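Could you have a look at this structure, given as structure tokens, before my questions?
With one protein chain removed, the remaining protein chains of the complex are shown where they sit.
Here is chain A:
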Amino acid sequence: MILKDKIKILAESAKYDVSCSSSGSSRANSKNGIGNASIGGICHSWSEDGRCISLLKILFSNNCIFDCAYCINRRSNDIERATFTVDEMVNLTINFYKRNYIEGLFLSSGIYSNPNETMNSLYMVAKILREKYKFNGYIHLKAIPGADPLLIKKAGFYADRMSVNIELPSEKSLKILAPQKSKSSLLVPMKSLSENILDLNRFNVKNHKFVPAGQSTQLIVGASPESDYKIIKLSENLYDKFKLKRVYYSAFLKVNEDNRLPNKNSSLLREHRLYQADWLLRFYKFKAYEIFNKGNYFLDEKLDPKLFWALNNFDLFPVEINRCDFDTLIRVPGIGVKSAYKIFNMRREKSINFDDLKKINVVLKRAKYFITCNGRYMDFSLKDPDKIKQAIYLENKGNLIPLFQDNLPVISIR
């Protein structure tokens, strides 16, 4: 098979993968090397659907000995198969990089022979790029489930980021949909990566960092029955225990006929709400149990999660803008971290009124139900959470919810 056809097959199999960021790592150019992974993140092109192309995102092979129900590359599917050689992969990366097509490589693979051999190929690609070609661009490698932890660790010395994809939010679902994978085959490499990241970076040896941009993972939403609460709770654990940099969510897209799978594609809106809830965990100091208290297990697709939470906990409101503490302030719908800082600074100078809030971009349309300035509401506001909810539904009707650039559904998952 000629290289051009391989590129087609293996890029197509990789295109639905969600994470596209190349930021978060800055690798200075080593002497006589090529490249420097830059911090800001550089887009080199935009695909027809408007997504930023920053990395050469591709599979090493779409052959697979596993048979995960949701995956286009599963063994039982009759599709065109291809596998790169290590040299092909290295040359392609170097030549794309030098022509300024890409910032680096995002390499994943189906398990084409056995987990160790597959992992070894990914490792060799990274090693040759770094050692022989002194490549300093960005490298993201998938850790192959079931591969020897030592091999994964070795790869970590050459990669900027690594990811182990959990895919399904519970062991039970894994058993049904991805019978050859087990919770431990996923969590063990994840755990050892996170320990190594902590351990090995302590000494701060120059140009010898271990996975400097950390590890991430991906979950498929809606292929299995788990609730939003269960999913967000899992993410919370991953952030706390394994110090993950990002969890990506991916709405289930049905590509295989299989009676273990739901009949419908999962909604992008649900995926979007999960990203927002995840955001609350990472930047707004929420705990999973708080977002879902009062017996809720699913987010309301029509409300953003902060509003969802605030309306479910209406007894905590209103908060007085001129007196409340910072953590309370950032929980008010319509107030972001930035505007909260501004409010705090401004408060030292003067007492704040609604006009001031408008100037610093507080979304009063949302916030007005939940705040007072010097004891007063903005206008005659609704004071019943159910009525507020109805009012907001009405407002949102017809407004398309903007979707994230990078949250596309997964067809093939590695």
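Everything below uses one rule, namely that a residue touches a chain if its C-beta (ideal position, glycine included) is under 8 Å from a C-beta of that chain, and two chains touch if they have at least 3 such contacts; residues count from 1.
Everything that follows uses one rule, which is that contacts and distances are computed from a predicted model.
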From "DNA metabolism protein", "ABC transporter permease", "histidine kinase" or "LrgB family protein", the hidden chain's UniProt protein name: "DNA metabolism protein"
Given A:92, A:124, A:261 or A:277, the one touching the chain that is not displayed: A:92
On chain A, residues whose C-beta touches the chain left out of the figure: 3-4, 7-8, 11-12, 14-16, 29, 32-36, 38, 40, 42-54, 56-58, 92, 95-96, 98-101, 408
